[in-house]
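With one protein chain removed, the remaining protein chains of the complex are shown where they sit.
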Amino acid sequence: MKFIKDFNTGDRIADIYLCKHMQNATTKNGKTYYSVTLQDKTGTVDAKVWEPNSEGIDDFSDLDYIDVYGEVTSFNGALQVNIKRARLCHEGEYDPAMYLPVSEKNPETMYAELLKLVDSVSNKYLKALLVALFKEDKAFIKSFKKSSAAKSVHHGFIGGLLEHTLSVTKMCDYFSNTYPAINRDLLITAALCHDIGKTRELSLFPTNDYTDEGQFIGHIVMGSEMVAEKIRDIADFPILLKQELQHCILSHHGKFEYGSPKTPAIIEAMALHLADNTDAKLETFSEILKNTNEVGWLGYNKLMESNLFDTRVES
Amino acid sequence: MKFIKDFNTGDRIADIYLCKHMQNATTKNGKTYYSVTLQDKTGTVDAKVWEPNSEGIDDFSDLDYIDVYGEVTSFNGALQVNIKRARLCHEGEYDPAMYLPVSEKNPETMYAELLKLVDSVSNKYLKALLVALFKEDKAFIKSFKKSSAAKSVHHGFIGGLLEHTLSVTKMCDYFSNTYPAINRDLLITAALCHDIGKTRELSLFPTNDYTDEGQFIGHIVMGSEMVAEKIRDIADFPILLKQELQHCILSHHGKFEYGSPKTPAIIEAMALHLADNTDAKLETFSEILKNTNEVGWLGYNKLMESNLFDTRVES
Amino acid sequence: MKFIKDFNTGDRIADIYLCKHMQNATTKNGKTYYSVTLQDKTGTVDAKVWEPNSEGIDDFSDLDYIDVYGEVTSFNGALQVNIKRARLCHEGEYDPAMYLPVSEKNPETMYAELLKLVDSVSNKYLKALLVALFKEDKAFIKSFKKSSAAKSVHHGFIGGLLEHTLSVTKMCDYFSNTYPAINRDLLITAALCHDIGKTRELSLFPTNDYTDEGQFIGHIVMGSEMVAEKIRDIADFPILLKQELQHCILSHHGKFEYGSPKTPAIIEAMALHLADNTDAKLETFSEILKNTNEVGWLGYNKLMESNLFDTRVES
Amino acid sequence: MKFIKDFNTGDRIADIYLCKHMQNATTKNGKTYYSVTLQDKTGTVDAKVWEPNSEGIDDFSDLDYIDVYGEVTSFNGALQVNIKRARLCHEGEYDPAMYLPVSEKNPETMYAELLKLVDSVSNKYLKALLVALFKEDKAFIKSFKKSSAAKSVHHGFIGGLLEHTLSVTKMCDYFSNTYPAINRDLLITAALCHDIGKTRELSLFPTNDYTDEGQFIGHIVMGSEMVAEKIRDIADFPILLKQELQHCILSHHGKFEYGSPKTPAIIEAMALHLADNTDAKLETFSEILKNTNEVGWLGYNKLMESNLFDTRVES
Amino acid sequence: MKFIKDFNTGDRIADIYLCKHMQNATTKNGKTYYSVTLQDKTGTVDAKVWEPNSEGIDDFSDLDYIDVYGEVTSFNGALQVNIKRARLCHEGEYDPAMYLPVSEKNPETMYAELLKLVDSVSNKYLKALLVALFKEDKAFIKSFKKSSAAKSVHHGFIGGLLEHTLSVTKMCDYFSNTYPAINRDLLITAALCHDIGKTRELSLFPTNDYTDEGQFIGHIVMGSEMVAEKIRDIADFPILLKQELQHCILSHHGKFEYGSPKTPAIIEAMALHLADNTDAKLETFSEILKNTNEVGWLGYNKLMESNLFDTRVES
Partner (left out) sequence: MKFIKDFNTGDRIADIYLCKHMQNATTKNGKTYYSVTLQDKTGTVDAKVWEPNSEGIDDFSDLDYIDVYGEVTSFNGALQVNIKRARLCHEGEYDPAMYLPVSEKNPETMYAELLKLVDSVSNKYLKALLVALFKEDKAFIKSFKKSSAAKSVHHGFIGGLLEHTLSVTKMCDYFSNTYPAINRDLLITAALCHDIGKTRELSLFPTNDYTDEGQFIGHIVMGSEMVAEKIRDIADFPILLKQELQHCILSHHGKFEYGSPKTPAIIEAMALHLADNTDAKLETFSEILKNTNEVGWLGYNKLMESNLFDTRVES
């Protein structure tokens, strides 16, 4: 299969792609056409069906898989596929895994690593909470493994939430070893739970878009609520410990401006915020470098507030 | 009884006051004395016991009521009571209501008005929620009536939360009549519930200070949780309606910078935020004017970001 | 007559519209065409004359009324009228009221309500000022009734200034009843006058654009000057009262950042600012909901700094 | 006469000083004393009358001149005069000029220079305006010469407004020669008038405090109004020129945050703003250096947002 | 030669222009064309070669000079040249000076003026530094004369750095005469050196783009380093004077937000910052007025944070 990231002007393509979105449109002269976004796990590309009522063009709509025959052209500096034929496929003809962005790391290996971190927590109440969530709640576990950590920006792929959570928790483990004032059990637990609200903030792939609940409540408050809910079933869970854990989740964006209703008041909350921010920044930067084909200066990047440079240019 | 707000330099006093706070201290010459804050419902005043081990001075501590004999002097431009005798009182000797700041309005009258607003809601789910909270939950009702709306700033007195909630809800009622796009039932319900988290964010008088839960979680998230908890017991409560209601509470500070984890996404949330902000600003301004003895220019006020002027100077 | 807000792709139209703006343009191939904006009271639409020198196309220019024959197409997701014939109309053929955005409320009814508020002011100097402006100055009254309150944003239609002024003044009346510290006469007068500078900041419809004076001086300072000018003719007007009134107008945007050269120093100025802000926000939100055809999430709105949601989706 | 800036601990003083402010106070032991601020043209000093009812102490109050006999001590790191005798003086015993801060430059020389700049304007309308203000309006001229340019900060002395106006206008003259796009007549006129509102924003010395009008309206809007008032009497003054001139005054603080209701829209307004800002910054810095007795690092200065250093240390 | 700033729709052109940039592109229909930017000293214009493989079209690329035959059309409101024939030219056929933006002032005259300012410095160490840079370092002098002061914004032309440096230094000379606290020798030297880092931050014309060093280090730090390097060769250069001079360069943007790692701590640094800012603002405004063909209101300008107006409209 020819992947979208390898398309070049002039290529002819004849493969199955996911139709992420399609819409009817009219040219200036009043002619109808279809504007389509094709997707595979390597990216998306704009496509057009200029003759929608011609023979080879089946009826299809959002999230259908279609067998496309066409040509890659370029328009306004971006690639565009001119679709000549489009056949609607049925399940079995394609492997869905080929069409959705997915972590490069093995999810089961990552989850096993995460469970080891769960096992390393010695406080019995916190351990009970983690077991209830990450070992016993099958629905949650399934959703947690499939979620992305974002709609776009960093970790925006299947398994992204798991990958990000693992990376943050391991960094928190490193911090616990370096700064003795940190209560390791509390920090590891907070790190493992900090983004669990994302399992309900974003719908699963292929849509991966904000849910109503995500828009109205947000993953920060939802994560705090999910933790409180699980704790309700753990006898004698210390009230102060519960509040500190919720506080870590609520304050993990670090500042009011970034949507946290509280700023970090305990060193574990501060450590979690710093680990989350560091992983977000360095993973975003890594993804930018991985996704660019340019060398040297990459232009101004709004998120990083800087003109970026690819140091790999040297080697 | 001589109230603290009426003290003048040179007065002799001989009455019972609440000892809000006391602490041992040492003069430059190494002599021990007591530094005391006296309180009644009209305010607080600094006081000193210069001869702590003399005959007329009983042992007393924070939140005791003491029968004070002394003289009002002034130090560094502020009044200071020189306590000559201090007798520890026992319950029955004093009326606690005389010693705590309290709303000028009758709490039962206000609560009756609030219940009328509850009755005016026609959506059966929202009505059920309001009834469960404001008519059936005795512990909540008791605490709601006694709470202040703030540690200081505006409505910082017993009954302040009730007074503020009523004022905001009535203003929301006015807005519902003026802007037809507003869903009145949703807005009235959100207004009645917007600050209920404050019953747990601040401890009751006489301490009226932040609780651990208040510091770690905050009344905004706590209010949202309390509403969610009540809704759990109401069969078939529409999920979207629940999210919109929680959203109104979560976003009622209007901006991230003010501690809201979400900004108003629906017109009812926007209306609630505007009513809350308006009542806070105009009540604060009213309290400043009520509490000043100056006329004309009152100096720069940080909260209002302006040098303030008392317009009553004209009359 | 077919209104613009009801246009759909594929419609044929044959009606008179206002040409708000037209301009010569050239296609990529060097062919000349006209780019035209058509307007009626329900909105505007982009239009093109592809054959400008053909028989049925009269000479016309900005603010002419033209009898259009054409077809509605869509281009880049927006509607576009392909004009086949365009005949220049003369006065009498059309009713101008059909072509300009106009308040949905009756102007004379609103003005009568406003005059009742004028009559309710008891301070004789303030009453004299209001009478001079709103009852005796015919030129001002005429312009006040026709002005919009904005170039775009909220109340951007004929009668918009009157509608906004009335709404703000009534809210101030409500505030006066709720907060006893407020001097009602001063606040009602300030509310009625707060935006009178807009009669000169924006030219009347159909242009409704900033005047030189509006750009150089601005409606805030102009309104303060207009009040000062009228007061000059009222014997013994108290100097402090005049300054307080001007202060209310100058500070009604609330903060320096919003173009007020002073921040509210008196409770009446603060109340006016809050009423003005509240009406602006809730009216803008109402107009957004009225003008959208979407349901549910409406996308990020810059003014409201939030992704907006239409709660009417439920019913 | 011994000037205040030359006082040292241990000095005995016996001279006449202005009592800027006095107030009754009580020591911790209940003893009454007077707290007094003495002033001469070189500064102010704190003073105390510990025996207010003793023989040598006359009755006196704010803005009286008193013949002081006493001793300079130090308290909490600042000088303090211990007043032993205080005799109330009558006019004629002292020279008021010795007691008020005053420009080091000759006011008449400065005014003559200013009039030359008036004469250099060739546009007849602008010239007429400047003549009406600076040559014919005796009351204005008298007040203009005596005003300070600020309550504190820079140019906070008699003649300060004249000195600042002259400095800004000369700098604008320099700019007019350097940047040909500038309309010199407009800029010179705007520079001469930019701060005339200060004659009414601050009361004259010795009080030099904000007037009600200054607080409510502010010198920016007042200056614009004063110019408009004078122009009313000049036949055929071009309307656009009037608006541009008012615009220069209204926008001379450069940004909304600094209290300008408009930002500079024409190059003359921009030039005026830059000259005003430059003179303010460099004069403030010069005054800091003149008033310090320290050498080298002077500590953090809030206005300059930097730790300052006195470069004269080298010589 | 017909200059680009004089192009109008419909013109036929037949002249040599610099090809600043060219790139292959494909139309929606898959047809290849060239997108070209033509430049002469008066500006740039977009151009297209629709038939790239036709006879009259030579091979050419970035920074080639080409003899163009074509027609001026307009597309989306901007001019566009339709290139029919394009012949590659060789050196000698054209005068490069015609194709690069260049100061309107004579560089040698400006440099002579600059040298006079160098001669006016009396401190022997500072004089030695200036001589080493501006009289003896041939490579530096050559580059300094050819550099622009910016990639775009103000002084973005050959000789721009020299013109800006001279203007700032003369203004600093004016300040030295006005504010006696200023050490003139230090300020003049700092002004002459403040932007010398720009000779290495931007490559020379015709590219005039940021160098790697410019992006990584920036002209502020580079200028400070260049001065330190020259001082290394001057025996006994006073260490404090060196630090003050570097400080002036490092702090000349005035605030951290504008990329200065230090804020002005000495009056000379403050004066330099104000002169630099003033010249930048007034020159930018002058260039806007010079480059516009509009009269009256010019629209919102982001840099100036205001809607601009051309006052020349009056004459």
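To keep things simple, chains are lettered A, B, C, D and E as they appear, and every chain counts its residues starting from 1.
Operating definition for what follows: a contact is a pair of C-beta atoms (placed from the backbone, for glycine too) under 8 Å apart; a residue touches a chain by one contact, two chains touch by 3 or more.
The structure presented is a predicted model; accordingly, all values stated were derived computationally and were not measured.
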| item | value |
| --- | --- |
| Chains in view touching the one left out | A, B, D, E |
| Among A:50, A:75 or A:285, residue touching the chain not depicted | A:285 |
| Interface with the unshown chain - residue positions in chain A | 167, 170-171, 174-175, 178-183, 186, 238, 240-241, 244, 251, 255, 262-268, 270-271, 274, 277-278, 281-283, 285-286, 289-290, 304-314 |
| Contact set of chain B toward the excluded chain (per top definition) | 25-30, 215-216 |
| Interface with the undisplayed chain - residues on chain D | 9, 71, 73-75, 77, 80, 82, 297, 307, 309 |
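Quick note on the criterion: only the chains that are shown with their structure count from here on.
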| item | value |
| --- | --- |
| Residue-number overlap at the chain B/chain C interface, same or different (half cut) | same |
| Centroid comparison with chain D (C-alpha atoms), farthest chain | A |
| Mean-CA-position distance for chain D and chain C (Å) | 44 |
| For chain B, residues that touch 2 or more chains besides their own | 240, 244, 262, 265, 307, 309 |
| Contact graph of the chains (line, ring, star, complete, other) | other |
| Which chain pairs touch, all of them | A-B, A-C, A-E, B-C, B-D, C-D, C-E, D-E |
